[in-house]
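For subunit A:
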Amino acid sequence: MTQGSNSRQSILNRIRNFTGREESGEVPEKLWSIPQPKYAVDPGEDLVASFTLRLNAVHGTLRTISDLSYLPVAVDDYLAESGLSNVHEILVHKALVSLEWGNRSVSSRKAAKPDSVSVTRAYAGISETGTVVMISSPDSPTTQSYLPDTNIVVLRESRLLATVESLWPLLENQPRALNFITGPSKTADIEQTIVYGAHGPRRFHVILIKDADAN
Partner candidate 1 sequence: MSSDTQTVSGNIGLFVTCLVDLFRPSVAFSAARLLEIQGFSVSVPLQSCCGQPAYNSGDEGKTRVLAKQFIEQFEKFDYVVAPSGSCSAMVKIHYPDLFDSEPDWHKRSQQLASRTFELSEFLIDVLKVGLSDGDVKTSNGLAGLPDKLRGDSVITYHDSCSGLRELGIRSQPRELLKQGCGVEINEMSNSEICCGFGGTFCVKFPEISTRMVDNKIEGVVETDANILLGGDLGCLMNIAGRLKRMGSKTRVYHYAEMLGGDSVDDGIAGEKDV
Partner candidate 2 sequence: MEVLTHNFKPAAKKALLDQDLRAAMGRAESGFVDTRKKVTDELLNFEEFRSFGRDVKNHTLANLDYYLELFEKNVTAQGGHVHWAKNGEEANRIILDICKQADARKIIKGKSMVSEEAGTNAALERQGYKVIETDLGEYIIQLAGETPSHIIAPAVHKSKKAVTELFDRYHAPMGYEPVTEHEAIVNQARQILRDHFCSADVGITGGNFLVAETGSVAIITNEGNGDLTSCLPKVHIVTTSIEKVIPDMEALGGFLRLLARSATGQITSVYTTLFNGPKRDKDIDGPEEFHVVLLDNGRSEILGSEYQDILRCIRCGACLNHCPVYTSIGGHAYGWVYPGPMGSVLTPILVGRENAGDLPNACTLNGRCASVCPVKIPLPSLLRKHRSDLVKAGSQGSAQKVTLSFWYALARRPVLYGVLMRVFNTVLRLFSQLGKAGQRGRIQNLPGASAWTSSRDLPAPDKSTFQALWKTAKVSSNRSVK
């Protein structure tokens, strides 16, 4: 659209009046070398403890299991505790479909309004903030993390990182959506009082798998 590219050019021209760059593409001499200060609240050696502390502080819960095969039992337990035993169909990450789900019916489709429980798989966890990192893919549709009322996230201890800086080198390509999720959805828009489950899940539960080699 000519009009659009005119605006583009005039905006860039005005900016170049200031930056002094003559043409596009000229790379700044010193791209940037401003080091970020060292993150001064040390998550400490015990990443799991730190992660759990931060997660609990925002109304998320965590349980540990020793192997992925125990996941369906852990999910059953959590749903029972939450009064959701009678939920029949749950959404799960594609890779979890083949586990022993017993009577529950599982699907890895994208989420729809009536869905109440999803079991998603985190790409990583960040101990500094109690955050799980989700990556959109055909096996892990984004809507599974946001539409259902209850979101259970499976995280391997070996994927628990201290800070977000450790994450960047792990990402080879940028996914369509990279979601950092820390606890259940909330709002304080009514008189500064926190209410959970504004739009995203109101219940947020992490199931941590203690990998053999947790490095």
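Here are a few things to note about the model shown:
Everything below uses one rule, namely that a contact is a pair of C-beta atoms (placed from the backbone, for glycine too) under 8 Å apart; a residue touches a chain by one contact, two chains touch by 3 or more; residues count from 1.
Criterion applied: all candidates are chains of the complex that A comes from, given by their letters.
Note that the coordinates shown come from a computational prediction; the quantities given were computed from them, not determined experimentally.
Taking any copy into account, the candidate from 1 or 2 that touches subunit A in the complex is 2.
For subunit A in complex with candidate 2, the touching residues are 3-4, 7-8, 10-12, 14-19, 21, 24-28, 31-32, 34, 36-41, 54, 58, 109-113, 128-129, 131, 136-138, 141-143, 145-147, 163-165, 168, 174-193, 195, 197-201.
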